[in-house]
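Have a look at the structure below before the remarks.
Omission of a single protein chain aside, the complex is shown with its protein chains in their original locations.
== chain A ==
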Amino acid sequence: MDIDPAPGPEPAQPQPRSTALPREAPRPQPKRFKKTSIRSRGRSARWISRESAAATGRADNLQFRRWRPAPTTGTDSTDSPIPDKFARYNVKPEVPVYDNETYEKHLIHQEWTKEETDHLVEIYRECNGKWPVITDHYSFADGPNRSMEDLKSRFYSVSAAILQLNTPITSMTAPEYTLYETLSNFNPKQEASRKQLAEGHLYRKQNEVDEESVLLSELQRIMLSQATIDTEREELRRRLDYPHANTNGYQYTTSQALTQLWQQLLAADRMKKNQRLRPTGYDGFPTATPISARPRDSNAGLPDSATMPGRRGTRDSLPSAASQNALPVDLSKADLQRFGVVQNQDKLPGGVTFASDKLSKPRIAKSTIQTDKIATILQHAGVPELIPLPTPAVVEQFDSIMSKVHALLDMRKLKDKEEQELKVREAEAGQ
């Protein structure tokens, strides 16, 4: 049974009746909030009203009356922990501290007097370092109108100087140094121009804002549907018919790979009977002498032909089978001659050969008598013994001369033989 002190209607009990009359159903009882028994509620907390210090950060000893829970143990602490709870919110901004001497030595500025600088530091401290508020509260009677950038630059320069004085740069820790750097690198003009830009941005007209929002929504739409568009494109490509490469074509994108491919094809082509590919000037065997160093008649055309191969790259080294000219540029005969371009169709012998050998070797025959004979003929013809520069034209001429010399020698031999033969016959005929 609950010890409910509050009076209430007695629950109507059904009267015991004879079974002839219908029983009265028990009335539904109103729900009552059961108060717990006094014993189980226990003692309520005791609160006492006491004077205690207002806040620990105050200069005076202002006392306020507060209610606080009575201490359950015997000791009654005089200063409750409540003020201490809020003491940590009492943050003060850091300000550079300097005295007159330091000011005289390091902090002099043309446009700022000491009083004004002191005033600025004071306002900074009062306004908790919030620059919009500082600019608002700043009012120095004697000074000119200062913008926020002026105030900031002066304050930062003073802070940086003091920071540097307190800890020399070499012994600053990393965060201190970054702070010092940011303080020193404050650029008031840049800040002012940035603010002007911000102002212009703030006052943009409605149509600009609308345009920007439309573009942004467009961009978002594009980004979102990027994936779906890609898959759709892929599917479309699959539906269209095109030859599929069964090897990877990507390995031949670099110039090195292309040159290698060309060499392979060229090599394979040489093996065949009728060559279809014509070797070009870019056959890939890296010659020791680049084109510009080869001997030529004139140097006038040097830059063009030197740059041209570099420009064209290796793609042009794949010739078309139909072109006769293995050069990348069609040169006329006059140009060929002028630029001294020679198309050497012969197979070059391996190893090191000298072009001057072409001028000296043919003079040497198997026997010394022949060599002497050749030498006398050449001397008679006026060909000097030592030809200084074996240019292609000279070599060609020399070859023709040598062939004529050989022909002459052969004719002489034949003439001697015939004379001998004639003498013998005459001798036979005369007997």
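Convention: a residue touches a chain if its C-beta (ideal position, glycine included) is under 8 Å from a C-beta of that chain, and two chains touch if they have at least 3 such contacts; residues count from 1.
Simple rule for what comes next: contacts and distances are computed from a predicted model.
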item: "2-methoxy-6-polyprenyl-1,4-benzoquinol methylase, mitochondrial", "Actin-related protein 4", "Trafficking protein particle complex subunit" or "TECT1 protein" - which is the UniProt name of the missing chain; value: "Actin-related protein 4"
item: Identified contact with the non-displayed chain, of A:R66, A:R338 or A:K373; value: A:R66
item: Hidden-chain contact residue, picked from the options A:E24, A:E94 or A:E396; value: A:E94
item: Contact partner of the left-out chain, one of A:K35, A:R58 or A:K361; value: A:R58
item: Residue of A:R27, A:K105 or A:R204 touching the missing chain in the full complex; value: A:R204
item: Residue ranges of chain A at the interface with the undisplayed chain; value: 54-55, 57-62, 64-67, 82-83, 85-86, 89-94, 126-133, 135-137, 148, 195, 198-199, 201-206, 208-209
